[in-house]
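Shown here: the complex without one of its protein chains, the others still in place.
This part shows chain A:
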Amino acid sequence: MHNIELSTKDLNVFYGEKHAVKDISLDFAAKQVTALIGPSGCGKSTFLRSLNRMNDLIDGAKITGEIWLGDENINDPKTDVVLVRQKIGMVWQRPNPFHKSIYENIAFGPRYHGIRDKRKLDQIVEESLTKAAIWNETKDRLNKSALSLSGGQQQRLCIARSIAVSPNIILMDEPASALDPISSAKIEELIADLKQEYCIIIVTHNMQQAARVSDKTAFFLMGDLVEYDDTSKIFTNPSEKRTSDYISGRFG
């Protein structure tokens, strides 16, 4: 049995009148990849964004329920979101490197969190880039603008950037859907590697990708969690008819 890294209890998200996520209770284990699947507008991305309190930025969003990170309910208004976000990293659909050098993109977070020593920062930069499988491509051009990298490289840089502040959990919102097939495959390989260390929660529209990279899969529909089980079971023998309809491509 794996340790539970993050769990939600009766999590609801409202955008004004719209009830976008309904009573979701899920456990996410350490060193596992959980895929969130479902048709567009089913609430999976909204759910993901609630986990590191990014929905706080949206006016009129209201989140009820509990999110447990260790023994702390991080959905409590008193929680320090800065600390939460340091422990829970995030990667978006479109790569969004800072308009800075490759080195600064990585060093920026750790330096803010208190690491001033240049040698230590160099080490973090190298480690993070290595873990994100982009060190070899960038080591000779660390001072070049991150925007000079290709889309796929930028996305791996963004993953390295989130690793650099040493989170336990990484949230990925369709991290490969804006990339070409080769870059996309590299991201999938990377996810398989990162699983050795992190709890990864990934939203994806790509069924094959979910089947390939994840250990657990949660199927969302209209804000409800329809089914949550081992990925192999969801894709071969789901217990809900709606799940099998979606996976076999009958809707969505």
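The criterion applied here is as follows: contacts are C-beta pairs under 8 Å (C-beta built on N, C-alpha and C of every residue); 3 or more make two chains touch, one makes a residue touch a chain; residues count from 1.
In this text, contacts and distances are computed from a predicted model.
Comparing "Ferric reductase-like transmembrane domain-containing protein", "Transcriptional regulator", "Phosphate transport system permease protein PstA" or "Thiol-disulfide oxidoreductase resA" against the UniProt entry of the hidden chain yields the protein name "Phosphate transport system permease protein PstA". When the missing chain is restored to the complex, the residue among A:Met54, A:Ile124, A:Ile202 or A:Leu221 that touches it is A:Met54. Interface note for the absent chain: among A:Thr34, A:Ser50, A:Thr138 or A:Ser162, the touching residue is A:Ser162.
Residue-level contact of chain A with the missing chain is found at 52, 54, 57, 59, 82-86, 89-90, 92, 94, 96-101, 108-109, 112-113, 143-145, 147-148, 158, 161-162, 165.
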